[in-house]
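A protein chain is absent from this complex, but the other protein chains hold their places.
We just call them A and B in the order they show up, numbering each chain from 1.
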Amino acid sequence: MAILVLAAIFFLGPLISAIRFSLEQTNGKDGLGNYTQLLHNAALGGSLVTSLEIAALTTAIMLALMLPTVVWVRLRLPRLALLVESISVLPIVIPPIVMAAGLATLQSHASAGLSNLIFSSPLTALTPVYVILAMPFAYRSLDVGVRAIDLRTLVDAARSLGAGWTTVLGRVILPNVRTAVLTAASLTVALVLAEVVIAETLLYTTYPVELVDTGQAQLGVAVALSVLSLAITWMLLLAISFIGNRGASRARIGRLL
Amino acid sequence: MSAVAVHLDGLTRRFGELIALDELDLDVAPGELVALLGPSGCGKTTALRLLAGFDYPDGGRVKVGGVDITDVPASKRDMGMVFQAYSLFPNMDARTNVEFGLRMRKQPSPERRARAEQVLGLVGLSAHAGHYPHQLSGGQQQRVALARALAIEPSVLLLDEPLSALDARVRAQLRGEIRSVQQRLGITTLFVTHDQAEALSIADRVGVMHEGKLEQIGTPEEVYERPATPFVAEFVGTMNRVAGRLAADGRLEVLGASLKASGPQSRAAGELVEVLVRPEALEAVADPNGHATVAERTFLGSFTRMRVTLDDGSELLIDAASRRGLPEPGVRVSVRATGEDALVSGSAHGLTPAAP
Partner (left out) sequence: MGSVAVLEQSLPEDPAARRRRGIPRGAWVGIVPFTLYVLVFLGGPLYEVIYGAFTTTGGSLTWHNFSQTFSQPEYRSAFEESLKISVVTSLLGGFFGVWLACAVVTAGPRSPLRRIVGSGAGVLAYFAGVPLAFAFIATLGRYGEATTLLGHVGIDLGASGFDISSLTGVELAYVYFQVPLMVLLITPALEGLRPEWREAATGLGASTFGYIRHVAAPVLAPAILGGLLLLFGNAFAAYATSYALVGIYVNLVPGWIQQLISGNVLVDENGIGLALGVEMIVVIAVVMVAYGLLQRRATRWLR
């Protein structure tokens, strides 16, 4: 159990330090001044809105692209499951900085038309590549969810009762893989709110980029926001672990029946 | 190897509030196979684990061959254990698995190998010595597990539901093989199971356990034909509950027959009691004036089971040797007890004496 104490010191130490640090205000008194900066600092607020927009769009595209693919592969192309999964984890092999280098080169070579279409706004420039970055996480979460249910039987049953494909996907499959969809979406949002390398290299001011910049002048504010980010992400994952557990046990019971 | 006796003396084990084992006494004679039978949570596995040394009793002693081993750690107890499933080491092939115990006993390699080949031969798996567990079927895995347990020439063989993860056909076959190997080696064996057919078919004696206690121990025939308690009667085989009336001479009037009463005898003559009767100890004969109707008839191979509804609404199960001319569903029948004795289980609450 020595390791638990050691781990507690090593892992909680910086977190507690960060919390204490974030509560120290410039006026010398302790308080939440650093936290309320998010509301007063227009640059930070603006960048957060940008990042949330990107997160929402990324999640939407990711789900629209991946869920039908996962279902289709499990249903009609089981022989290609391994291949498609391998493709989905390809982004892992390419470090974010290399991805950024490729995009930066593309950006500098791009024609005026392409530039206007894509690179003029962080929303259009970053979203497509963030979907790629989210793919390995998302594909796996969705695949795990889809495999936990007896997809073929569900679809056959729904089809034999007269349901069309849209009904099957929307009213039969989706409710049964809710947990997996939620997990995939949460991981995607967390990823977008944490990604700094590509945005910084392509010179877009997203929330994490602005966070690093803020750290140069107002360290207290940056630390406060870091504490906030970690806390929110952690609560998100904790919630998933509870929901996920319930879902998993239901899936297991379902299999026994 | 010479067989040894096992003696469990007042073994008690508690898990918090739950008393898993309540002063269990059990004697196993040298070379005998005793099956501990009971529903899950009855304490049978706890008893086995205490004997193996994986768990420590809160009270009582464990003796093997007259020696008290209660405080001996599991690794020094010299017992061969076969688990329910998946107990083979996945990183070793069958032969290496079997050799493991001998390796721990620092036996030289050639002897180890020879012994492993020998026991694998005993369980009919010589050809699979080089296979890894994931390459073996469930039945083969359990054979290797048995060989591994036997390789160390254990004083006692412990089998913890070794067949319950297998499908029916393999189960029956392996059951027979375990029994024949056990008899050939004359090894004292404790076999834990929740399957009454398994216990009855394999054991010299069957001990039926219920809530941490041994309800009855006896030969399979004794346990089946003369269950000591209502729990044993209902757990082993199928039972009907019918009403009967005690007669003066210790006999029992049930369904128009006079049977010898067994079970609690502290009742007055003339009292209405609940009686347990096996389906095969009842007979249904087509009779337009009978007081029952066949509700369902199920062909089960050598015998046929009928569900019969009495006119008072109660139901009975009746087994008859399969033959032509058994009453069809819907036919009126009269029901008669054909056995010689019957077990009284208690007062007949809500039961009315069935007319013959």
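Just so it is clear, a contact is a pair of C-beta atoms (placed from the backbone, for glycine too) under 8 Å apart; a residue touches a chain by one contact, two chains touch by 3 or more.
Please read these numbers as outputs of a predicted model, since none were measured by experiment.
*Asks:* For the chain that's not shown, point to the residue among B:Phe83, B:Tyr224 or B:Phe303 touching it.
*Replies:* Result: among the candidates, B:Phe83 touches the missing chain.
*Asks:* Taking the full complex into account, what residues of subunit A touch the chain not shown?
*Replies:* So the residues of subunit A touching the missing chain come out as 1, 3-4, 6-7, 10-11, 13-18, 20-22, 65-66, 68-69, 72-74, 76-82, 84-85, 87, 89-106, 109, 128-129, 131-133, 135-137, 140, 143-144, 147, 187, 190-191, 193-197, 200-201, 208, 211-212, 215, 219, 222-223, 225-227, 229-230, 233-234, 237-238, 240-242, 245.
*Asks:* In the full complex, which residues of subunit B touch the absent chain?
*Replies:* Counting only subunit B, the missing chain is touched by 52-54, 73-77, 79-81, 83-91, 100-101, 103-105, 134, 145, 148-149, 152.
The criterion applied here is as follows: only the chains that are shown with their structure count from here on.
*Asks:* Suppose each chain is reduced to the average of its Cα coordinates; what separation in Å results between subunit A and subunit B?
*Replies:* 55
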